[in-house]
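Entry: subunit A
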Amino acid sequence: MNQPLLSVKNLTIDYIGDETDFRAVDNVSFDVAPGEVFGLAGESGCGKSTIAFAISRLHRPPALIRTGSEILLDSREVLDLNPQELAAFRWREVAMVFQSAMNSLNPVLRVEAQFYDVLKTHLGMTKAQARERTAEMLKLVDINPDRMRDYPHQFSGGMRQRIVIAICLALGPKMVVMDEPTTALDVVVQREILQRINELRKKLGFSVLFITHDLGLMVQFCDRIGIMLGGKLVEQNTAQAIYRTPQHDYTKKLWASFPSLHGGVLA
Partner candidate 1 sequence: MSETILALDDATKTFGHGAATVYAARNISIALKAGRALALVGESGSGKTTCARMAMLEYLPNAGRVLFKGQPMQDAAAKEIASYRRSVQMIFQDPFASLNPAQTIAYHLKRPLQLHRPEIGKAEITATIRELLQRVKLDPDIIAPKYPHELSGGQRQRVNIARALAVKPEVIVADEPTSMLDVSVRLGVLNLLNDMKREMNLAMLYITHDIATARFVAEDIAVMYAGQIVEWGATSEVIDNPQHPYTRLLLSAVPNPDMRFEDGGSDMQPDHVDAVRSLSARTDGDLIEVTPRHFARVTAKA
Partner candidate 2 sequence: QTVLTANIEPATTWVRNFNPFNQTSARQSTLDFMYEPLIVFNRFDDNKPVYRLAESFTLADDLKSIDFKLRKDLKWSDGKPLTAADVKFTYDYIKKFPALDFVSIWTFITGVEAVDGQTVRFTLKEPSSIAAEQLSQLPIVPEHIWKDIADPVTFANENPVASGALTEIPRFTGQTYDQCRNPNYWDAASLKVDCLRFPQLADNNQILTATADGTLDWGVSFIPDIENVYVAKDPEHYHFWYSPSSMVAFLFNLETANENNKKAFNDLKFRQAMSMALDRATMIDIAGYGYPTLNEDPGLMGELYKSWADEKVAADLGKFGKYDAEAAKALLDEAGYADKDGDGFRENPDGTKLSFSIVVPSSWTDWVDTVNIAIEGMQAAGVDAKIETPEEAVWTSNLISGKFDAAINSLPASASPYYPYKRAFSVADKGKTRFTAQRWFNPELEALVVEFTHTADPAKQKEAMAKAQRIVAENMPMIPVFNNPNWYQYNTKRFTGWSTEENPFVNPSISRTNPARILHLLALKPAG
């Protein structure tokens, strides 16, 4: 493998409690190559989102990234960035789609304003320039640019999700973190969106860190997959290997719990 884009090393994250701490991520290491889709799977609460947050350094107290953890993006230590560098780093280099994209748009701001925010902060665009760029991005995700003056609640869930993705791609980031971007959507919409992302990825060449608990979907979409259990990364391999020849018991168990469309149970 050539030089990885993202390299997470020995990442350990605790949630500090009143008396005891909770280790949400335990010594996790993985790499994501440029243009690659890396999937993180595991059951609820195993620490997937915690990792995603750490990459953009979005954690707030009481989350604590333990000393010794490293997150390198393009060989730059993300954890050492100062506030200005961090501000510039966020969204330009790593953008993020959240678990509930439905709620990640500010309900009282027009869509346009939420684009403008990013474009102005990072590229210093004027309103007019930003509008142009917004239209461009919306077209990319199949949303009529005329609707940019609408408020989020006027869009359906799938549309909102696509808007978030459009905002994500507005600056052409090197990496997009997607934290269960489609859980709330039905399969048809889910499929539509993932296909769109796949196309864009091919066109724009960003890497994706893809988080979901749907293993079937993950195998379809990802190049490599990491399986998490209780904060630990228990298995990491190419998608096909995870599918065909799971090594860890937990991975096997996961597959065993999927009823398939055509047989009894998968695997």
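Quick note on selection: all candidates are chains of the complex that A comes from, given by their letters.
The rule is short, and it goes like this: contacts are C-beta pairs under 8 Å (C-beta built on N, C-alpha and C of every residue); 3 or more make two chains touch, one makes a residue touch a chain; residues count from 1.
The shown structure was predicted, so the numbers you read here are calculated from the model rather than taken from an experiment.
Undergrad: So which of these touches subunit A in the complex, 1 or 2?
TA: The candidate that touches subunit A in this complex is 1.
Undergrad: With touch defined as at the start, can you tell me which subunit A residues reach candidate 1 in the complex?
TA: 43-44, 142, 157, 185-192, 194-195, 198-199, 213-217, 219-221, 239, 243, 253-254, 256-262, 264-266
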